[in-house]
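The structure under discussion appears below in the form of structure tokens.
With one protein chain withheld, the remaining protein chains of the complex are depicted in position.
Each chain carries a letter (A, B, C, D and E) given by its place in the written order, and its residues are counted from 1.
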Amino acid sequence: MSEDVIAEIKRDYIFSLAAQGDRADGRKFDEYRPISVEVGVIDKAEGSSRVKIGNTQVIVGVKMQPGEPFPDTPDTGVIITNLELVPLASPTFESGPPREDAIELARVTDRGVRESGAIDLSKLCIESGQKVWMVFIDVHVLDHDGNLMDAASLGAIAALKNTKVPNTKFGLGEDVPLPLNDVPVAVTAINVGNAILLDPSLDEGNVAPCRLTVITNKEGALAGMQKSGVGTLTPDQIKYIVHIASEKANVLREKLEGIQ
Amino acid sequence: MSEDVIAEIKRDYIFSLAAQGDRADGRKFDEYRPISVEVGVIDKAEGSSRVKIGNTQVIVGVKMQPGEPFPDTPDTGVIITNLELVPLASPTFESGPPREDAIELARVTDRGVRESGAIDLSKLCIESGQKVWMVFIDVHVLDHDGNLMDAASLGAIAALKNTKVPNTKFGLGEDVPLPLNDVPVAVTAINVGNAILLDPSLDEGNVAPCRLTVITNKEGALAGMQKSGVGTLTPDQIKYIVHIASEKANVLREKLEGIQ
Amino acid sequence: MSEDVIAEIKRDYIFSLAAQGDRADGRKFDEYRPISVEVGVIDKAEGSSRVKIGNTQVIVGVKMQPGEPFPDTPDTGVIITNLELVPLASPTFESGPPREDAIELARVTDRGVRESGAIDLSKLCIESGQKVWMVFIDVHVLDHDGNLMDAASLGAIAALKNTKVPNTKFGLGEDVPLPLNDVPVAVTAINVGNAILLDPSLDEGNVAPCRLTVITNKEGALAGMQKSGVGTLTPDQIKYIVHIASEKANVLREKLEGIQ
Amino acid sequence: MSKPEKLIVDGKRLDGRGPFDMRPIKFTAGVLKRADGSCYLEFGGNKVMAAVYGPREVHPRHMQNASRAIVRYRYNMASFSVEERKRPGPDRRSIEISKVSREALEGVVMEELYPRSAIDVFVEILQADAGSRVAGINAASVALADAGIPMKCLVSAVAVGKIDGEVVLDLNKDEDNYGSADLPIAMNQFGEITLCQMDGHLTEEEFGRALDMAVDGCKKIHELQKQALIEKYGQDITPDVAQPIEGGETNE
Amino acid sequence: MSKPEKLIVDGKRLDGRGPFDMRPIKFTAGVLKRADGSCYLEFGGNKVMAAVYGPREVHPRHMQNASRAIVRYRYNMASFSVEERKRPGPDRRSIEISKVSREALEGVVMEELYPRSAIDVFVEILQADAGSRVAGINAASVALADAGIPMKCLVSAVAVGKIDGEVVLDLNKDEDNYGSADLPIAMNQFGEITLCQMDGHLTEEEFGRALDMAVDGCKKIHELQKQALIEKYGQDITPDVAQPIEGGETNE
Partner (left out) sequence: MSKPEKLIVDGKRLDGRGPFDMRPIKFTAGVLKRADGSCYLEFGGNKVMAAVYGPREVHPRHMQNASRAIVRYRYNMASFSVEERKRPGPDRRSIEISKVSREALEGVVMEELYPRSAIDVFVEILQADAGSRVAGINAASVALADAGIPMKCLVSAVAVGKIDGEVVLDLNKDEDNYGSADLPIAMNQFGEITLCQMDGHLTEEEFGRALDMAVDGCKKIHELQKQALIEKYGQDITPDVAQPIEGGETNE
């Protein structure tokens, strides 16, 4: 059977299951696959995490080093987020410079952290206008079995919670925990026929016309959003997804509790 | 009909017209298409211009910012000229890093400005050896209908005439006009059979064996020259082109009068 | 005849010759092709050499300029070795960024110089933590007729022996010879059947399953080693090659005597 | 401009607009000779040129799709388009914008009519004010129509933001710099959202209002797009969309 | 750690090991869902993930080999794997390591079974201690077996070094920083060397001992690799190598 035919069969299967209120792996529409969050998995990093959502697996490392602030924000730390879709993680990833999917994932992860004010950047000034902390968030995807966005975002925030500012290493005093203000959480949904499914599996993600990721903060307000893919969503669908994303984020946020 | 056959027909048509003293658009051999020069079209730039020669259209923006001088010219401003053949401008342009045609156009434009001493670079020193003005001349081609060289060169000098040194923005006093010494003008010719045609249209440029661009200053002296293309020119042909280019440059220079 | 068939015939020929104790060009197993070493061939470089081994030909230029030391070695000069397999040198080399073969050759050449302590880097400090000498060793391959590794390595050390520290140029006093401690020499061997051949010609190198390069210092100790290629060597073969490489290095080292 | 004390004074924004007002918008279709279709758009301080080439052959061949045309989209900022000179060439921001803009338009193009070919959309930002990505989509949509590419409908786009705690339409650069949320939205004529991004801070309630405001803004822009095409062609060449649908059904 | 006075005290190395002891090693085969084969390895402080894809189609086609599969190998360090953040992407060091690692493994893969196809080996160094290249080869070898790629045998690798003038097995990071030689070796089950690099300073006699020590180390690692595969598959799936040969004949 050609790949196109297989894709067609998978699509029909997923759509007809959804029409009956069902999913291929038996989950409810708003149910995530099992989630595990470990921290401190990379000793060489200032903070790190390994997050699994089902078989999807990412490792996030946070490195910090002093650097120059931007001229217009002389007292503010700098966040640099990078994400690598290394070819180890999927038969469809390729070696070479990051492509648009990797860049989109990195930038949405970055905006989630940045726009929610998760990191208190004002406390990351070392010497005004001269030296501030650069926070490098590097997301390394190891196994892509769907919904990388939520895994990357969850991994980033878990690694940040695990991060110690390495003052000792740079002769700047004692190490202290990275000052955090908030815990933004990304929830991604797809629409399949008239069904809205959370945490799309790889197959579901592939057949869905588009995805919507909603990032909410502790108080349930939106900090970021990204539609990805060619399909459309009605305004009502978007409003519905925003609503359930903000509820579901609280459930995911529990996975991060107690982490440090 | 294949592209090769069409090209062959166009070639024959243009050559036989020229043999009769004629051109496809009815122009005289030394006649330019209609030229328009507007300045101040980009508010964000220190100087800008939009030049049309027939349907050929370029926008040139000049940006200035303080930077380090070259070690061997500590008191001299720096010119950096760039030209983008963006794929919007022609079906034959491609995305990606600039290719040899774009680099050649940029470098000839740059040499015209530089070698004629058009900009008084000695007045662009801010602090000797430490800080001088960098003058970025960016030529953005919007529509390529032939003779980009003359359009780019004319656009560059028009934008420079329109440029204010942004002293205010960098706390260096009042804005003043960019100090200019000269107004170099490029005139491009092709030979078609035994005819020398100025301002080649797209089709003329494509069928001509080569082009010769001659850049002359206000006094009619040469400031630059570039043969481009595989064909040859006799010494006499070159001398003839130099002669009419210097005359025609005065006509083009009128388009720049009053501009500021 | 297809290239594969030709390659097969060459392979059989070289292997059967070797089984009879012979080589295509009549050399003994441990015999090098004629070697010539010239120095001072490039006036613009601080030191230079042209080395030929048979028809293989490289030019090495050494340039020196002041630069910043690495933070962890504030009093130590810096070596940067680069090698270009320019497409002029072989029908199989291509334009573009250096590929793995060029990188491997450069890095093995670099390690030979570095690990043998050939250059006394402690004498290349200009101002502790601020400024040290950067030594750029650039190997330019002109003709690739086999055994580039030994030619590059020999060329590098010859050019270093020819190098004057350009103090005058940078207002730091008189020019002095580059302080050298040792004269590492690379010897490359292949195994063909049960024969170990030194200085493989182009054809020999192409049919051999792998190469082993052994770099030894003046005292006969090892400073570097690199197996290159898919084939295998037994531990005994490796020990044998190490042994004869260290002996043969003395012969090659004679070519460098008196050079300055 | 350094940060002003207030961005809304007596119900008016600093440039005199009310919360629902957009900046001046001027579309001109068919302005380039070489491109198959083009549109020049001034949208507030944005100056945007869009061109379309295609359907045309795809190189290299392995990028061809046997059953439909591929759509490519390049959003590019001129070096002189912003306050501090931008290095030429794509950066991470423009790569992301190109991706979501392509996705915003691809669904309305009848790609199945041109298997193995490419439809190339090039957007040059000659001057950037806030909202250059939505300006680019608006201009590209008109350029596609000008190129005669068969489409189900036009796509229209606008951004909504929040300043001084209020949700307002179409931020300008100063509002964007000192505002607290930005929501670029694109919509087709069926009322379906084709681009939806957001950053900043919005409550669920504010988001709902912002989205409704964007939908209204897109409808106004659609009228301007249609007019620009009528101006060039002397007749309405936009596709005939029987009955625009105001949102679909969900499993709420 | 700043340079200690001695790296060997009373015959023990600073981490308590004797000269012939390796650091703790743990292989886990088959840990990734998407890859055809995979292996996670902790080797001292190294944390390494290896994955294998293939045999699969080669793009672009001109890279195909009509008579055998091509093997590709990518050694890549995560940005956070080392003390100072590494820029993502290949550098000259990783390109060289990828080349020699590929050559260390290529000979044992039965490439002639899969003409025109590729076998891709990807090694991610998640945390680097000394010896990451040999760790990568060890993990890659198990991942190849886990992917069911037909092989003549496994390849095992270890580094030998010199500290305080003594030749010792498997340097850790501090020993590597302050030691005076490093000799990474890979060996197949026939006792043939497939990777051999060296830098530093070794006399011919020391080199001989170091090489013998590496051969012994490789044999121990081979046992651990075999066990990891038995753990996953419940049986020994490593190829049956009739009689490992202890070095070949030479013309000495």
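As a convention for this text, contacts are C-beta pairs under 8 Å (C-beta built on N, C-alpha and C of every residue); 3 or more make two chains touch, one makes a residue touch a chain.
Not measured: the values here are computed from a predicted model.
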| item | value |
| --- | --- |
| Options B:89, B:202 or B:225, residue touching the unrepresented chain | B:225 |
| Per the touch definition above, residue among C:111, C:140, C:227 or C:248 touching the missing chain | C:140 |
| Residue of C:82, C:122 or C:194 in touch with the missing chain, whole complex considered | C:82 |
| Chain not shown, touching residues in chain C | 41-45, 48, 55, 57, 59, 61-63, 65, 82, 84, 86-91, 95, 97-98, 136, 138, 140, 142-145 |
| On chain B, residues whose C-beta touches the chain left out of the figure | 29, 100, 103-104, 106-107, 111, 114-116, 191, 194-196, 210, 212, 217, 220-240, 242-243, 246 |
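Please note the rule applied: only the chains that are shown with their structure count from here on.
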| item | value |
| --- | --- |
| Chains touching both chain C and chain E | none |
Contact network partition after chain E is left out of the picture: A, B, D | C
| item | value |
| --- | --- |
| Repeat of interface C-E, chosen from B-D, A-D or A-E - more than half of residue-number contact pairs shared | A-D |
| Identifier of the chain whose CA centre is least distant from the whole-structure CA centre | A |
| Contact-richer chain pair (by C-beta pairs counted) among B-D and A-D | A-D |
| Chain located farthest away, centre of chain D as origin (C-alpha) | C |
| From chain B, the most remote chain by mean C-alpha position | E |
| Cα-centroid distance, chain D relative to chain E, in whole angstrom | 52 |
| Chain centre separation (chain A, chain B; CA means) in Å | 49 |
